[in-house]
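Got a structure for you, written out below as structure tokens; questions coming shortly.
Removed from the display is one protein chain of the complex; every other protein chain stays in position.
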Amino acid sequence: MSEGATVPESAFIEVDRVEKVFDVRRRTGFLQRELRRVRAVDAISFTVARGEMVGYIGPNGAGKSTTIKMLTGILTPSGGRLRVAGIDPSRERTRLAHRIGVVFGQRTTLWWDLPLIDSYRLMHRMYRIPDGRYRENLDRLVELLDLSALLEVPVRQLSLGQRMRGDIAAALLHDPEVLYLDEPTIGLDVVSKARVREFLRELNTERGTTVLLTTHDLQDIEQLCSRVMVIDHGRLVYDGALAGLHEAGESERTLVVDLERELPPVEVGEAARVVKVDGPRQWLAFPASESAAPLVARIAAEYPLVDLSVREPDIEAVIARMYQDRETARETVVQAPGNS
Amino acid sequence: MGEGGRLVEGLRAYRLIAGMWIRSTLAYRVSFVLTVVGGLLVTGLDFVAILLMFSQVDVLGGYTLPEVAFLYGLSATSFGLADLSIGSAGRLGSRVRDGTLDTLLVRPAPVLAQVAADRFALRRVARLIQGTLVLGYAWVALDVDWTPVKVALVPVMLVCGGLIFAAVFVAGAAFQFVAQDASEVQAAFTYGGQTLLQYPPTVFGTELVRGVTFVLPLAFVNWVPAAYVLGRPYPLGLPEWAAFAPPLVAVACCAVAGSAWRAGLRTYRSTGS
Partner (left out) sequence: MGSARLYATVAAGGFRRYATYRVATAAGVFTNTVFGLILVYTYLALWDERPHLGGYDQAQAVTYVWLGQALFATLAIQGGGFETELMERIRTGEVAIDLYRPADLQAWWLAGDLGRALFQLLGRGVLPFVFGALFFPTALPHDPVIWAAFAVTIGLAMVVSFGIRFLVALSGFWLMDGTGAVQVLMVTGMFFSGMALPLNAFPQPLGDIVTLLPWSALLQMPADVLMGRTDPLFAFVFQAGWAVVLLAVGRLVQGAATRRVVVQGG
């Protein structure tokens, strides 16, 4: 069967059963090493259409960065098929580089000891950006990211937020079709975060740049991404709309009921369970995938109901639950004899 | 993109990055001049040590001071060329450790060119200047019948010597893909090799001379071709044509270093560390 045939025409990033296996040696004794085979990315498949803005989330070590590194051509996949703009990233790294922009939140791609503008001038030449285009893009980015006062400042003297803005501008000078952001808001203050998010939203809507961002900050996702992919232990455990994440997480919603008076916990069988009682108010948890209507009807019929409200689970709780359910390690452990 | 295209791309990126660093260095002219003067003092010291030795003896290993100065000048200048142009590659290990190598891999230029040009240190011309000065002294002081072939051999030696040392730098950098903390091993071969070649081959044990002739062919930087210029017996009784082998040796060294680099980069890209 040909997976490629099922890929939609507009797919810009195609990831088809891609995997990445690392051999990790660990010291276990004076001369003993343990060789562990870690599947950092385990047969992941997804496609991203041109112009989409996708959040890529998961706990530390889940395989987010490894995926980004494969998509940018830094790492070679151990298996599967990968295409970005029709290019195989690991084989044609430099050709792809002209069409993508990458921002690593933790480390800068700018030249540390030199003024910001020097890095941009170098990008101009290195990416062979036509002069007019470069001027236009630089002016626009400097304005949108508020960089004009920083251009002559050596990168090492910039604050984290300023540096991140500088990095984002550097990644966009050559008009990349896709922008990868690895933790773009990590360590930033509230104002800087808001500014970066606003800029990304504009970039996506006005220029149609495809954006793939990994983050720990769920507000990034809530404010920017219509689509979320969740990775855990190297596997894609969710891919869809942000709203749908709740059901996928098999999470529970909460029905808060106010009764006429203080009563023993409400009894509704399997449909819900009381998690808290405070005077006449009771909290009932029920599966997020179930409709609240039959439950409400039953309680209204059997108890003196005054008021009620339904609370959606918050996204952090949902994801925490998803992670918990998949705590089983998928690593094969091979004992390597003797020293390394 | 073919090999040729890659080379052109690499040189272009190298020129761009190095140019940026040179401009930024020259923005502080006084500081730069002082650093170079200081560098001249530091690099000149090992020649002062040789002068001190010759204040006590007339010959060392059968070589006179101008002859040793000739070897020294060739070694220091070749090394200076390589160190200036590609010495930054020695920091590869720390780039792997702190993860900044990844940022080079997302740029549209060969990684080796970027690594070699990064923080291009123009102050390293100090070694080059100092080596050339000693070579100039040797040129004046030597009692050699300078035939056209001998004269032509000097620049050939410098260029090929520079390439051989550059190959050692690149191979050393490639090794750091595997052992990130092992930059000192590279120093043993680069700085150590340079020091070794400052003295006549007759000083060293046969095993060591064999090693640097057939295994790591540093002897072709100066020992063997200089023996022809100076009319000295060749080390290890090599045939006469060996004096003209440096270009071949240099090409072979670069080829080996190139594959070592590619293998190292491949390892990095498959293991990510």
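Letters are used for the chains, namely A and B, taken in the order the chains are written, and counting of residues starts over at 1 for each.
Simple rule for what comes next: a residue touches a chain if its C-beta (ideal position, glycine included) is under 8 Å from a C-beta of that chain, and two chains touch if they have at least 3 such contacts.
Everything numeric in this text was worked out from a predicted model, so none of it was measured.
Across the complete structure, the visible chains that the omitted chain touches are B. Of the candidate positions B:Leu7, B:Ala187 or B:Leu248, contact with the unshown chain belongs to B:Ala187. Of the candidate positions B:Gly4, B:Pro155, B:Gly205 or B:Gly237, contact with the hidden chain is made by B:Gly205.
Across the entire complex, the residue among B:Val8, B:Leu26 or B:Leu41 in touch with the chain not shown is B:Leu41.
Only one of B:Ala49, B:Val151 or B:Val256 touches the absent chain when the whole complex is considered: B:Ala49.
Along chain B, the points of touch with the absent chain fall at residues 31, 34-35, 38-39, 41-42, 45-46, 48-49, 52-53, 55-61, 179-185, 187-189, 192, 195-196, 199, 202-205, 208.
Simple rule for what comes next: only the chains that are shown with their structure count from here on.
Measuring from the averaged C-alpha position of chain A to that of chain B gives a distance of 47 Å. The residues of chain B lying in touch with chain A in their complex are 1, 9, 13, 16-17, 20-21, 24, 98-100, 102-103, 105-110, 119, 266, 269-272.
Of all residues in chain A, only 22-23, 66, 69, 72-76, 78, 90, 93-95, 97-98, 100, 102, 104, 106-109, 111, 113-114, 118, 121-122, 125-127 touch chain B in the complex they form.
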